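I'd like to ask some things about the structure below.
Missing here is one protein chain; the remaining ones are kept as they sit in the complex.
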Amino acid sequence: MNLEELEKSVNLMEDIQEIENLQRIYAYYFDLQMWEDIIDLFSDDAESVEIVDHGLFLGKEGVKKMYWGWIGKGIRSANQPWIQFIITQIGGVVDISPDGKTAWGRWQTWLCEAKPFGAFPKQEWLHGYYENKYVKENGKWLFSKLHWNNTFCSPFEDGWLKTPLMGLMNYHPTVKPDAPPTAFYPYPSGYHLPYHYNHPITEK
Amino acid sequence: MNVVHQGDHPPKGELPVNIIELEKQVILMEDIQEIENLQKRYGYYFEIGNYQGVVDLFSEDAESVEIESCGLFLGKAGVKKMYVDTIGSNKYESWVRFCIQMMGGVVYVDPIGKTAKGRWQTWLCEAMPVGGVPRQQWLHGYYENEFVKEHGKWLFKKLHWNVTFYTSFEAGWVRIPLLGLLTMKMADAPPTAFHPYPSGYHVPYHYKHPITGE
Partner (left out) sequence: MMNLEDLEKQVIRMEDIQEIENLQRRYGYYFDTRNFQAIVDMFSDSADSADLESFGLFRGKEGIRRLYLDDIGRGGRPRYPSESWISTVIFQIGGVVNLDPSGVAARGRWQTWLAETFLYGGVPRQYWVHGYYENEYVKERGKWFFKKLFWNVTFFTMFETGWLTQPLVGLLPMANPDGPPTAFYPYPSGYQFPYHYNHPITGE
């Protein structure tokens, strides 16, 4: 390689590392319910965010509605300390576009949660996949589109086979999505969130 | 996330700054990243039931594949036998599911840059029929895999998934460390290292201690 090609390679690897970090930092903010910090990880030209069956929220306004309004209930961080979201980011596959300005990433997540369900505190196992899009602005990577597809959300006591979905989460009295969820087919539907990438060898 | 093994590679920052050495270092990091990706994609193809996709990640000169108590399958023919002909022949209903979480990869690329080894941990939540009964399961295991670089791309040369426990969601690994055997009749040989919990067995590391070198 000549110096220019070498520099391109090195920049590519740094980009991938930064995106992995962004994804993990997102999860750590979610764990501590720091909703404003999460919103600041999104581009001002963010496309959309979609989590479980809350629905599709468009643009940066939609991102604010989702994290601050719906999930965060307008509160800066946990005022009920027993409410817990632990999101583990696993198995990231990141691909950067040739112009180095956009990227896609797929992760799996395993969650152990504690939150109210109806009137009752419940402990839950969750599993899901991300297929996210990122954009590089002023030398930094930000989220452009976040899509977390839920596989199952099961009570600790029951497991995914007995109770794959504790209930629907598609209603909020005041926060309304811009569109219904684009791909909510939880276990045991057999649905798998499509890959952003081709086969690395056959390229199919 | 990529990892670099200290091993035989030249110590960093001590070479004269020359472009050839720098290029070698950059290629090494790219190799490690590609291998990590290969490993994760393997998991994602397995989950979706794309067993041909899995087979296509193996070299034509693949050595073997061994998973759990299934048995040892030799060569590329064995790889196809196991994934496509045996596992893939099961017409699973949509409730059958494997979630394979690849974690903690430690990858070592040989100094010539043509072969590599990697260790990962996996945690699985599964739903599968066991003895005809739908069960939900927790699994844990380690990979110690080998890779080869052909025509500029990394492929699997040898895959070995060593199971720690394969337990039911309800019982846990202490009460039921192994729900059952998954012996495959078409295997070329019995499993080489099937010693599940609580044997105390741990599949050996491919790497030496990063500090002491032992």
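Going by the order they are written in, the chains are A and B; count residues from 1 in each one.
One rule holds for everything that comes next: contacts are C-beta pairs under 8 Å (C-beta built on N, C-alpha and C of every residue); 3 or more make two chains touch, one makes a residue touch a chain.
These numbers were taken from a predicted model, which means no experiment stands behind them.
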Subject >> Residue among B:49, B:71 or B:105 that touches the chain left out of view >> reply: B:105
**OP:** Using the definition of touch stated at the top, determine which of A:46, A:71, A:142 or A:201 touches the missing chain.
**Re:** A:142
Original post:
With respect to the chain omitted from the figure, which of B:44, B:58, B:154 or B:173 is a touching residue?
Top reply: B:173
Subject >> Missing-partner contacts on subunit B, residue numbers >> reply: 1-6, 11-14, 17-19, 22, 25-26, 29, 32, 101, 103-106, 119, 121, 123, 138, 140, 164, 172-175, 197-200, 202, 205, 207, 209-212
**OP:** For subunit A, enumerate the residues touching the unshown chain of the complex.
**Re:** 3-4, 6-7, 10, 13-14, 17, 21-22, 24-25, 27-28, 31-32, 37, 40-41, 77-78, 80-82, 84, 86, 88-90, 110, 112, 114, 121-123, 140, 142, 156-157
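The working rule: only the chains that are shown with their structure count from here on.
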Original post:
Which whole number of Å gives the spacing of the CA centres of subunit A and subunit B?
Top reply: 26
**OP:** Spell out the part of subunit B that touches subunit A in their complex, as residue ranges.
**Re:** 1-2, 19, 22-23, 26, 29-30, 33-34, 37-38, 40-41, 43-44, 47-48, 53, 56-57, 93-95, 97, 99, 101-103, 123, 125, 127, 134-136, 153, 155, 169-170
Original post:
Which of the residues in subunit A end up touching subunit B in this complex?
Top reply: 1-3, 6, 9-10, 13, 16-17, 20, 88, 90-93, 106, 108, 110, 125, 127, 151, 159-162, 187-190, 192, 195, 197, 199-202, 204
